[in-house]
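Please read the structure below before turning to the comments.
Excluded from the complex is one protein chain; the other protein chains are retained at their positions.
And then chain A:
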């Protein structure tokens, strides 16, 4: 869960930083430049060489933004025809971005179906559970991207629409694009939310099985425990609460910190060690040998 939240937070932060950085760094060369055709060819080559749908989407958004900046520059120079052509290209990019967003969402949906439909053994289940945690943020990133893109596009289009030197035909096109953009964004967000709900439902299935595994582990590993750590079970009630177990472990370790009682550490109840290891949070003060033993059993 922590991993998931961290991944989502990281993705959202990177997205925000990336967008902010891009907004500052966006540079274009004039559509009148002799090198303009070359730059457009380079954009096309970059797009062709990019494989991931989300990365392609990022390029589309980048290119759409550049077309708009170029159109504004052309308007500044009084070339309305060229500006209008660029605005049309901008609209085409937006349409293509919408299609790519759908495609990206579909891909995630198919991956999630694949992950939950196939019967698997324990190892692959664990791997897929890990994949699920990694893939899950994609939908949230997509939702954030849809909102960010919609806001950015609307702001750009509104700014352009306010220009007095904008050709009438382009004005009509932009006004229509603004209307369609709002409706399309709502539809896309609704669809993504449905997918997110579907994901949540699928993720809730494996969590029910977790306590069973823990109980099985406890039953399989009853080993004699010597004094003084024999008291540990009283201190450490058998529970799934990781925090409680670890806190109790820490208390036991503190109790045996006296050099005379140091040997007691080597005979910590294996049940406790295994339990702590299973949760992948080994106690820093635990004896290394006991840890290895516990890990070895944990792998089984």
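One rule holds for everything that comes next: a residue touches a chain if its C-beta (ideal position, glycine included) is under 8 Å from a C-beta of that chain, and two chains touch if they have at least 3 such contacts; residues count from 1.
Keep this in mind: contacts and distances are computed from a predicted model.
**Student:** Could you tell me which of "PsbP protein", "Xanthine dehydrogenase, molybdenum binding subunit apoprotein", "Roadblock/LAMTOR2 domain-containing protein" or "Branched-chain amino acid transport system permease protein LivM" is the UniProt name of the chain missing from the displayed complex?
**Tutor:** The chain we cannot see is, by its UniProt record, "PsbP protein".
**Student:** For the chain not shown, which residue from A:50, A:96 or A:154 touches it across the whole complex?
**Tutor:** A:50
**Student:** So one chain is hidden, and I want to know which residue out of A:41, A:76, A:92 or A:151 touches that hidden chain in the complete assembly.
**Tutor:** Touches the omitted chain: A:41.
**Student:** List the residues of chain A that touch the chain left out of this view.
**Tutor:** 21-22, 25-29, 33-39, 41-42, 45-46, 48-52, 54-55, 58-59, 62, 66
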